[in-house]
Structure formats: C-alpha cells, structure tokens
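Selected chains only, in their assembly positions.
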Amino acid sequence: MKNEMRLEILSISENEAFARAVAGAFAAQLNPTLEELADIKMAVSEAVTNAIIHGYECDGKRMVEIHGVIRGSVVAFEVIDQGCGIDDVDQAREPFYTSKPDLERSGMGFTVMETFMDKVEVTSGKDKGTKVFMLKAIKAAKERETSDHE
Amino acid sequence: AGEIKRFLRDDGMVKVSRSVKEQAFKILAVQEQMKKELGRDPTIQEVATRLEMEPEEAAVALESIRSPVSIFEPVND
C-alpha cells in the first residue's frame, strides 16, 4: 500500500486528542493489531504534545504539521513545529530529562516514542523549530495469518 | 520500557478492524440506552465519557461500521 497525508493543527492542547485520533485512523489502513495501534497513537501524541507545549508554548496561533506516509507495510509520521527548537537534542532524549519540571511533565516523551516505534529521528536547533520523524513496520495481515497457524 | 509495553499489551493480537467495530457497536448501544434515560439524543461526548473514550476516538470508531470502504478494512492484502 502507498498513501500520504499532511495535517496542520492549531497549537492548542485540545488538538492532542484530535491528532491522536487522526494518526490512528491513518495507521488503521495497514490493519495493525490493537497494541500496534496504541503504540503509534501514543508515540505521535507525545511528539504533538511536545510541539504544542514546548515548541509553541501553547500560543494557540501557530500550526503544528503532521505528515503521514504509508509505504508497503511501514507507516511513518513527521511532526513539525517552527517553534523555539531544542538546544541539546541528546540531552532532551534522555529518559526523565525535562526542561519544565514545574509542569509535572514526566520527561519520558522521547523515551515513549523510542520504545513504541522502530525508529525515531529528531532534527532541531535553537529557534529553528523541531522535526520528529518516526516509523513503525506493521506485520502484514497475510504474514500474521500464516503465523497464527504455526 | 518493557513493562509499559506489557501493560499496554494485555489485548494481545486482537486485530484493530474487529475490535474497533465492537467499540462502534458499543457506542451505538450506549446511545440508545442514554436516549431513554435523557429523553433526547445524547452527544458524542456523553456517550464517549460513559465508555471511557475520547470523543475524537469515538468518532473515528464509528467510521468502521458506517462506510462501504473502511479505513479498518485495508485493501493491501
């Protein structure tokens, strides 16, 4: 299968649930299992939340971009903001690191993405915005059927 | 990380297409029940809250039983 979508949403926290639902609907076309779908929704959701909360500091004016691509049995998402950017990406990706401890953030956003997706790439720079690319291979329906009968 | 995964994964290998359809039928059943309770059509939020879902998620789930071509029944195989 081959498909593509681009979504832009306003940076308000109400749109986190919307983005999660859209990512789920897009990935559903590959007929994942419930757990795979939950993984994808959770990972995309973390990236979108970061773009809204950190990138744009919830200004409610600028737009977060979400690109979705399906190629064969792989689904990939890119979550892009033109916000404040990340100074030290390696540090940001460390488990429990957060620049906003006051907000009761867990510092586990990137860890969640890395755990639930097969690949996560972060491109960012101070005042240059942030792009998070992630992909996951979905076991094809046919393959699954075969392994069910093993 | 393994624990977070395991926690999420009690659902095992249930395919999305089947379980999302089940969700959708539950949404419709709750809608009917609430209609009687309230004497009017419930909103998506009211129904979703009772099922502990997000309204957006519920809206997507309903898609699985309404459309002839469903995002939950892929054509790739």
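Per-chain residue numbering starts at 1, and chain names A and B are given in the order in which the chains are listed.
The rule we apply is simple: contacts are C-beta pairs under 8 Å (C-beta built on N, C-alpha and C of every residue); 3 or more make two chains touch, one makes a residue touch a chain.
The shown structure was predicted, so the numbers you read here are calculated from the model rather than taken from an experiment.
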* To do: Please state how many copies of each chain type the whole complex in this structure file contains, using the displayed labels.
  => A x2, B x1
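Following the convention adopted for this analysis, only the chains that are shown with their structure count from here on.
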* To do: Let me have the rounded angstrom distance from the C-alpha centre of chain A over to the C-alpha centre of chain B, please.
  => 22
* In the complex, go through chain B and note every residue touching chain A. => 1, 4-5, 8-9, 11-17, 19-20, 54-57, 59-60, 63, 71-77
* Touching residues on chain A, where the partner in the complex is chain B -> 1, 17-18, 20-21, 24-26, 28-39, 42, 73, 111-112, 115-116, 140-142, 144, 148
